[in-house]
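Only one protein chain is missing from this complex, and each of the others stays in its spot.
Every chain is named by a letter (A and B) in the order it is written, and numbering of its residues begins at 1.
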Amino acid sequence: MKILFFTPVVATSAIGRMAELVVRQLVIQGHDITVVRSEDFSCFDSPVHLFEVKVLRWNELDRILSLASTTDAVVYQVGNSYQYHRGCLEWLPKLPGVVCLHDYFLGHLFWGWADQVGRTNAYAVLSAWYGMDVARSYFSASSSQHFIESTSQTAPMTEWVASMAIGVVVHSGWDIQRVLNACPGPVDVVPLAYNVCVATTADVRHVVPNCKEFSQGRINILTIGHVNWNKRVESIVHAVGTSDVLRNKVVYQLVGRIEPDVRMQLVALAESLNVDLLISGEVDSVTLAQAIQQADVMCCLRLPALESASASTIEAMLFGKPTIVMDTGFYRDLPEDCVCKVSPEREFEDLQKTLERLIQNPTERSVLGKRAKQYAETTFSASQYASCLVDLSRRAARGTPVIQATHFFANTLVRWGALGDQLPLCHTLAPLQLFETM
Amino acid sequence: MKIALCSSFAPFIHGGSRNIVEWLQVKLQEAGHQVERIYLPQVDVPDLLFVQMMAYRWVDLASSADRIICFRPPAHMIPHPQKIVWFIHHIRVFYDLWDSSYRGFPDDAKHRSVRDALHAADTAALNEARHIFTNSQVVSNRLMHYNKVGSEVLYPPIYHPDQFLCRSFNDEIVYISRIEHHKRQHLLIEALRHTRTAVKLRLCGIGASETYVNDLKSLIVAAKLGSRIIFENRWISEAEKVQTLSDCLAAAYLPLDEDSYGYPSLEASHSSKPILTTTDAGGVLELVQDGINGLVTEPDPRALAEAMDRFYLNRAMTQQMGQNASARLRELNISWSHVLERLLS
Partner (left out) sequence: MKVLVVNNMAPFIWGGAEELAVHLQKHLIIAGHDAELLRIPFQWEPATRIPSQMLMVKAFELWNVDRVIALKFPAYLIRHPHKTLWLLHQYRQAYDLFDAGQTNLPEDQAGQAIQQLIKQADGETFRESRRIFTNSEVTRQRLAHYNGFDAEVLLPPLNDPEQFSGATSEGYIFAGGRINEMKRQYLLLEALALAPRNVRLVIAGPPDAPEDASRLRKLAESLGVADRVKLDLRFLARSELAEYVNRATSCAYLPYNEDSLGYVAMEAAAAAKPVITTCDSGGVLGLVLHRQTGWVVSPEPQALAEALAQASTNTTFVRELGVAARERWLRMGITWPNTIARLML
């Protein structure tokens, strides 16, 4: 098949990294791929993942349109960042395709889009999916944390993207209902494609110089990724700081983008609790891989779990690292004997107990790590992902003529002022059920 | 009964299926039924197929008609508890003509998805019907092959069979039909060159293609057959048709791979005249049996010439075959009473 593949390609995008793996496998499987980078203009000069195929920019309208006329399938990698996925939103309405949904919560993506297209359009989408009340209060959150808390359950914007797709790949079965409700075409659960960055096979113990050096005998606990409040960093610092067993044995390292005020807060907290906190900031992928390689325990906690799957967790497992996760969402799917799960209701106690156990038990760490690696290698396979993606695209294509016809009518009704669910549509929809049985 | 006859149409284009519908309407009304004829527009453009099919789904005849009979696609998409389909043809470029030069769009993923979706939708709609009839075995076979749907062959009669008669047998083999390349009048002209008897040819009709008509004229001139071929290149009235057939030696009808036997074959049979056709004529062979009610030859000028000479020389055989042709109509139950009986059961 000829495939147009929309994705971020910047080096700092984990999705971009995954896309490169998948595209490589698609090429091996004999398909003709053109990548269209979906980041906002501001990212165009940043370092990128290297793709072996042609890479266009989403704003190259003519070239994309001309390619689109001969393409067999279009794939969109969508995640919760407007900066990284703007191009997907620009093209989805015009160029039907399959969406690989990396995050169920798309509030930030939506907010960025709303800034671009205006609140009126945003309110229209919000009220159509969630009602006028939700729409009215949507943009009034006081902080990022508040925003996520208040909208992730009531208005995660999953439906908004899913409804624009002719098919959706999700990476876990968690909270799939919204996708199923909204997507007119097939929805498949496919484990996220991932692998270990090649450069890390070198046995180099190299830490990004930032503050302290590691001292011998210390256990290195690592959390990677953009330091969001939902990654539970504070909980970990607390758990370490209030445990005699942990406090002096552990270095807690953060690798990933961190806002200055958050950094200040965490540093202050660590100092007050006498926790050895090493904040490395944002690094390139090679350095990141090295940091993971060097870690003894990975903490990949998320609460609430916003992603469809966690690239960093998969990465940790592929590196054979014992990993601590929250027992929610995507992580529920992971086998009990491959990761350590912490219950959200007893976060503090479970976390502290688990850390203490792991720190005191090198054998357990090793066994866990090995099992994690074996599981991850077989499950998160890029070639498997690629063939599942192709299969879904074919099935979605069969449903496309019907979907496009329904769009014609939906658009007509909207043009005639039909909003919300007041217009009785039973007699309109019933005769069309024939097309669903196909 | 209140019966709605439903079909698709293209404004200002008069296709063959209009005859079936309009004649059926008269016959049903003569039998005392109330008939409404519903023609809705349709264009066979891939991107527009499904929007139009959905429109047909919304045609609501459930409370006004006791029964609906659906003809040209996508009329069979109209829902009704008593839906009868008299299936004349698929949208063939999406079916048996997919791999042919008639498909005016590329064989790419998008169009394949339209094709696959169309097959599924047609199948689902056909399965809603109480009965499915077709106009030939060829079409029935296609329905089974592509849609896995069984059907009964119901041959469409001509409107006024009674006006046809058999008066005499002259020297002419007549071909009364549209003048078109796939009707292959040229083959017959070629054949005449190879005949050894004084058998003559009369071609009647008009065609859309001036080129083909001119080609035929050139062919006649080049073969120096002007004295033995009459080319009536004009519209032939029903009355003229009756006269010509009543006195002819035999009738020819040899289209390339046509779905149904065609009205010319039927008209000849009603006139008790044998039919000359070829092995590759398609549905015509459901009516014409070699040596019984006509002669079926290879689509080759010499083979045709031989057959034409046989008709000329063996008048007894020709007459007998003509009678068999008339009997064959009864054998195949080609009559309006049978049609009504089946459609209304």
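By our rule, contacts are C-beta pairs under 8 Å (C-beta built on N, C-alpha and C of every residue); 3 or more make two chains touch, one makes a residue touch a chain.
Since this is a predicted model, take the numbers as computed values, not measurements.
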Only one of B:S64, B:N127, B:T197 or B:N314 touches the unshown chain, namely B:S64
Residue among B:Q52, B:S151 or B:T195 touching the omitted chain: B:Q52
Using the touch definition up top, pick the residue from A:M132, A:L180 or A:L423 that touches the left-out chain. A:L423
Positions on chain A contacted by the hidden chain, ascending: 408-409, 412-413, 415-418, 422-428, 431
Touch rule applied to chain B and the missing chain gives residues 2, 4, 10-13, 34, 36, 38-43, 45, 48, 51-52, 54-56, 58-61, 63-65
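Just so we're on the same page, only the chains that are shown with their structure count from here on.
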Separation of mean Cα positions, chain B and chain A [Å, integer]: 61
Which residues of chain A touch chain B in their complex? 1, 70, 72-73, 397-402, 404-406, 408-409, 428, 431-432, 434-435, 437-438
Provide the residue numbers of chain B that touch chain A in the complex, in ascending order. 47, 49-51, 53-54, 57-58, 77, 79, 108-110, 112-114, 116-118, 120-121, 124-125, 128
